[in-house]
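Worksheet: the structure to be examined is printed underneath.
Missing here: one protein chain of the complex. Every other protein chain is in place.
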């Protein structure tokens, strides 16, 4: 896999920096005949877009996606049909305020990639974090909108299940609630809690981490492949590639380490229609790296935003010891906007494995 | 990336089934001029080898590795120097007892990959789990022995840090202890606890999960690449590809989700030799997907062995509902033997990124 | 390798159709610190650009390249320094006359990819050939401009050495002549011959094939790798990927089949500076897939433009038998404009192997 590409048959290459001219992606390998509109893609981008509430960065980017290739426009002037050739999508940057970053061009912000980029490349685009900015994920979300269409019936949804020391009550889980609040929490009872908690953090110029859960339904059984083409492995890889992610779980994840074999076994029966079903889903829909037909469940931990107003000890490019404070505009909890990004990444992983499975086995 | 290959410049392709003739791997892209012996590789295999204590499966495999290509043998008759061409390694199977599995050839063991392999391929080698058996990981351990040599000074060590509901006391961490006990725990105070706990589980024909931690030291700063060639992403992918792994963490992992930005920031100073140092390591040695020079720390959760003596509800290949009990020979806690496997995978990921970084930047 | 990507460490992904909104490429893996300007890239695009003489298509595209990411602009406002992140380049289409193609949207032009695209995808962008148009190669030329900078001192030049039944006189080879005539021939004595010959073909609404030779100098010895990463293999692959190319040769190529071992052997001596030299170059600078330090020489055959004014028998998408005549605007000899494209592809192949060699061996 390349530096800026993911996927094998459904391949996504992204490009662009936070404060550059534009950013975008090329989706290669999309099957022909898939119908989509720019408005559909835009809807996912809008979900990820900054400046939507006081809980996300105040940078105001329209994040308007433009599809440049890989489609035939239908007579209605909006429906695009994929032709099987690369789909190039671009989002222009409009609200860069690079001067916000001028004074830290040579200072290494703790928790940021400033130091490591400089060590690696000897040069970096420091404006807004450049390529290491979460702004790059807009391109992933656009790619995910296409990926969702590749697998018939696929539904991929995400939700915030924890913020800092607080977690949701899973018994109150309601998918319809997710888009009704600025936190993407599925638990209506948690909204006020998160609001108050995050308000305090935001006003203190601080930040906090979060946990996001992604559930994919209608994933055909059989996707994935031993031993290094496992579906869970690729989901882990895709999710860990999102900025600020420090942990990934499939199904019960780390809790599985505490279980006995009897507890962990997802027993099977035949349902009333003569179809195999699982009586539980500790495995998160994946056995031996291959989808079982049960919902695919993944979770990931997002660290707190590294940009905070409290000065931290650091060094600059000359090795001088400095105190760094990050002004700029930032999300107090980047985990919130990671929800649509996580959905997109899981959708892309499933789409890729769907095509790979069809290629090798012809069984779809 | 292919179905059975991992890595980009340091590429490993494994092959072989649990009860087939042999298993092995091809290591492609190893730099020339690296010195190794079969005995060195064997030492790592011996650490992973079954039948070493009553806490691991009683299958007795010598796991004798044979290096078939990619080296020039030195005059001492044991030292091999890599030539830059593919290093092929093979381990013959000797102690297959396939009859143990005969009665479950058509039954789907809960938690195993039996059902998903059948759905995917329509045919599978059911003997000992075939390709989905953890026996495949012997080949990875052999590859890891080579990988460790690729990066000068690299030290990769692993330890068991949790078993079921018990975790170690990190204040008693002693690397020297790890090889002194059958659990690879670094905490001398935990040995008796784990022994008693696992004895009970083993005698009950049950099994239990575990958590393993891998620490890589002397990793040069600058390895990894944005955005889909992140070092942490590849480590997550590699570790999640190990059988039974359900979660992966880098640095503080899921704990990071609970931290504030102030708590999570690894502050920097210059040390007495004028070198940048980090005052903490919440990040686990990786920032923006690129190594920082601090130790790389990863953890992974291993689910309990799915093979247990208690019957579980399942179905067979004809859709008939059956109760399945797995006789055979099994590890009550596969997480133990995952320690050397995890080490090998992290070593391979770092070796690959070392070569990639050198390739793109020439900075090593 | 993906459908629309080439290269391993120096990777190029292109996108866009002939009559779409735009076309472009993403160059991933370019080393950091490389200096370039849009004007430098434009110079190569201008060489390939249509409408430059009566011997190329009269479509008039400015082919203005815009670099969108992967660089830091220097204070002079024109010099760009690569940052090691993806370099995205875009060329907008301006002179599409899609109506020219309307009547053949469902007819299969002999020699074109119309039929095979329809069979493969069931849908295609028929306007100007869509993705199968040579217009796509503008993106490759832009990528090649960057590739040339990756290998210090590298010089890659191309020339037309044959047109239809005529070939140049190699004794008159003069690199300086190449840019002095509309055919890129290095033989001043061939200009009038080619002019008269092609005039006749053009006026008859016909077309003719050509042979192009590319020579790369200052290629370090050691690039390439056995067995499927051979430099000559990749050059063959890259050149054969150019539209209308039907044959590729390295060094003596097909003539080598007629030679004896004595004739074909490039003998070696030490030169006056104690450096190994070859006394001849039948091998075209590559032995065992690895560059020898001698100039790399490759040639490729370009078939005649398939668009001709004489009606040809064919079928349409409904299986009806039709006679097809291609109006539109076309090159009577596409081989001419293939010269800068061939240069770009060879430069990209060498750049990729340069980085790969450095990665694996650290010997550069």
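For clarity, chains are labelled A, B and C in written order, and residue numbers in each chain start from 1.
What we mean here is this: contacts are C-beta pairs under 8 Å (C-beta built on N, C-alpha and C of every residue); 3 or more make two chains touch, one makes a residue touch a chain.
The model shown is predicted, which means the values in this text are computed figures rather than measured ones.
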item: Contact with the hidden chain (one of C:236, C:296 or C:355); value: C:236
item: Which of C:68, C:104, C:208 or C:350 contacts the chain that the document leaves out; value: C:208
item: In chain B, positions touching the absent partner; value: 2-5, 11, 13-17, 20-24, 26, 28-29, 32-33, 66, 68-70, 72, 81, 83-88, 90, 120-125, 130-131
item: Chain C, residues in touch with the chain not shown (by the definition above); value: 1-6, 8, 14, 108, 110-113, 115-117, 119-122, 131-132, 136, 162, 164-165, 201, 206-211, 221-230, 232-234, 236-237, 239-241, 243, 246-270, 274, 276, 279, 282-284, 286-293, 301-308, 310, 312-315, 319, 321, 335, 356-357, 360-361, 363
item: Chain not shown, touching residues in chain A; value: 8-9, 29, 31-32, 84-85, 225-226, 355-356, 358-362, 364
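Definition applied: only the chains that are shown with their structure count from here on.
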item: Centre distance in Å when chain A and chain C are each reduced to the mean of their C-alpha atoms; value: 38
item: Centroid distance [mean C-alpha coordinates] between chain C and chain B, Å; value: 45
item: Residues of chain B touching at least two other chains; value: 8, 225-226, 356, 360-361
